[in-house]
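Okay, structure first, notes after.
What you see is the complex with one protein chain gone and the rest in place.
The block that comes next holds subunit A.
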Amino acid sequence: MFFYLKCISLQPEIIKSLTMNNYETVFILNPVLSDEQMKDAVGSFEAVLKNNGAEVINVEKWGLKKLAYPIQHKSTGFYNLIEFKADTSLIKTLEVEFKRDEKVMRFLTIALNKHAIEYNEKRRKGAFNKSKKEEAAK
């Protein structure tokens, strides 16, 4: 036990890097928001991540999309995607923020395995029909 404590005090950076994971989170914002409110909301979540020592890898705005079923009596929503690298304990903080914020209608955070990381890298570079998606969003 003492030895374990000593290790942490000696090499906090190494310990930290062991618990760092890749995550991605998709959240749906209320469609009645103005553009500015939406940007603020996305910015605030990014800030939560950055302030807690996470590394934001990618932020995507899919724009206003039709929902497959109504959520809170609304049939559309602003989809946002954030990919980040963070400590496991940060996820709870982030999800609490999501729950507190009334602008967020739905959110989903998942941990990425090595295949998912590879896939996302390809996706970011536009190996799939990403361009089509963006056009549709516009």
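Throughout what follows, a residue touches a chain if its C-beta (ideal position, glycine included) is under 8 Å from a C-beta of that chain, and two chains touch if they have at least 3 such contacts; residues count from 1.
Keep in mind that, in the parts below, contacts and distances are computed from a predicted model.
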| task | Mind telling me which option in "Protein translocase subunit SecD", "Small ribosomal subunit protein bS18", "Chromate transporter" or "Oligopeptide transport system ATP-binding protein" is what UniProt lists for the chain we can't see? | result | "Small ribosomal subunit protein bS18"
| message | Looking at the full complex, which residue from A:Asp40, A:Glu95 or A:Glu118 touches the chain that isn't shown here? | response | A:Glu118
| task | Over the whole complex, note the residues of subunit A touching the chain we left out. | result | 26, 28, 67-69, 71, 77, 79, 81, 106, 108, 110, 113, 115-116, 118-119, 123, 128
